[in-house]
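Rest of the complex left out; these chains stay put.
Letters are used for the chains, namely A, B and C, taken in the order the chains are written, and counting of residues starts over at 1 for each.
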Amino acid sequence: MAKATVLRKAQFNAAHRLFRKEWTDAQNLEVFGPCSHPHYHGHNYQLWVILHGVIHEQTGYVYDLRKLKQLIEEEVMEPFDHRNLNLDTQEFRELNPTAENIARVIWGRLRKRIGPEFGLQVRLFETERNVVEYSGE
Amino acid sequence: MAKATVLRKAQFNAAHRLFRKEWTDAQNLEVFGPCSHPHYHGHNYQLWVILHGVIHEQTGYVYDLRKLKQLIEEEVMEPFDHRNLNLDTQEFRELNPTAENIARVIWGRLRKRIGPEFGLQVRLFETERNVVEYSGE
Amino acid sequence: MAKATVLRKAQFNAAHRLFRKEWTDAQNLEVFGPCSHPHYHGHNYQLWVILHGVIHEQTGYVYDLRKLKQLIEEEVMEPFDHRNLNLDTQEFRELNPTAENIARVIWGRLRKRIGPEFGLQVRLFETERNVVEYSGE
C-alpha cells in the first residue's frame, strides 16, 4: 500500500484586474498597484495540480494522468482559458482574482471531482516570480 | 574591431484581443479562435532585445546593458506593462495586437533610440510555445 | 510587406538506437557509445518549427499557429510520438536516427505541406544539452 504524489501541469491565458469596487481608485492603486488598472491586464497562468494517494497494485498509477488532464480541461481550461476572470466567470464577480483566490477556486472545483481518498494541492504561477499554493487548509 | 551580439530579456503582462472590427463575430472566431473573445484575455509576454555591434576596446561592452534595460523600461514596460493593448495604447487602436505586430511595434520604438551602428532584433514569447522574431526586414 | 519569423514548439517521446547493422557491436559501441545499446533507450524530443514569411496585412499573422500545430500533429506527433523510431517508422529503417537525421526527416515532411513562400527551419532538443538545427541547406 505504498503512497506517492503525482503532479500534472497545465496553462491558461486570462485577463484580470485587482480592485474592490467600494474603494476609491486611489485606494485601489495604493493596495493593488498597477494590477488595479481599469482596462485589465493578463497572464499566462501556469497550474500544477498535485494528488497524493496509494499506488494502485495492478496499474502502478496513483491516478490516471489522462483522466486528470481531462478534469483540468473541464474544470479549469473551459471556464478560465482565454477569458476575463472578472467579467466572464461566476466566481470572480465579487471575489478579487488574486493568485491566492484563483488557486482556492480551482482547488474547490477539482475537490468535488476527485475522490476523498486523494490529497489535493494546487500550485499556481502568476508569473515566473510570483507563485501561490492552496491545499484546503 | 571584433563584433558580438548581446541580448537582454524583460517581461510585461498585458491584456489583448485579436479581431477586425469590420468582420462579424463568426468571422473573427473562425480566424482568431478564442483569441477573439470580446472581454480580452492576457499573457506574460517575454521579450528579448538583441543588439549586434562592435565590442568597445576600453569597456569590453557592445552596449551597456543597464542602458538597454532603461530603454526597455521607457519604450516597452512603461506603455505596455499591466495594460490593455487594444484600449490603452495608440499603436493597437487599429492594428491587430498579434505577437508579430507587437514585435514590430516594439522594434520600431527601440530602433529610434538605438544608433544605426547597431543591428536590432526583437524576439517575443507570447506563451512558452508561441514565439515570434522581427528584425526590420 | 514586413516579414517576421514565427516558432511553434511541440514534444514527442520516442525510443531509438544508434548503430550500423554492417558494423560489429564493438565498432558501434566505439562510435555511438551507450546510444548503441541493443534494447533501445529514449528521449523527450522537444521540437521547434520555425517559419519565416510576410506578416499578413489583415490578420497580422505570418502563419496561423493553430494550423501549424495541426500540421505538426499529422506529420510529427502521429508517426513519431510514443514510437520506436528504428522499428515503427519507414524513414529510420535504414537511416540512423541521430538528432541530425530526425531533424532532417521532420523538415522534409513539413516542407511538403508548407508553401514555398515560407522559409522553414527545424530545431530539435534531444536532451536539454544536445540540440540540432536543420534548414534544408
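Definition applied: a residue touches a chain if its C-beta (ideal position, glycine included) is under 8 Å from a C-beta of that chain, and two chains touch if they have at least 3 such contacts.
Quick caveat, the model's predicted, so the values are computed rather than measured.
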* Asked: Assuming the 3 chains shown are copies of one sequence, what number of copies does the full assembly in this structure comprise?
  -> 6
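To be clear about the criterion, only the chains that are shown with their structure count from here on.
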* To do: Make each chain a node and each touching pair an edge, then name the shape: line, ring, star, complete, other.
  => line
* To do: Write out the two chains that share the greatest number of C-beta pairs in contact.
  => A-B
* Please compute the C-alpha centroid of chain B, do the same for chain C, then give the distance between them in whole Å. => 28
* Between chain A and chain C, centroid-to-centroid distance (C-alpha), Å -> 34
* Multi-partner residues of chain A (each touching 2 or more other chains) -> none
* Structure fact -> Touching chain A in the complex, chain B uses residues 11, 13-16, 34-35, 37, 39-44, 81-84, 87-88, 127-128
* **In the complex with chain C, residue positions of chain B that touch it** => 18, 20, 31-33, 95-101, 103-104, 128-134, 137
* Where on chain C is chain B touching in the complex? -> 2-10, 55, 58-62, 64-66
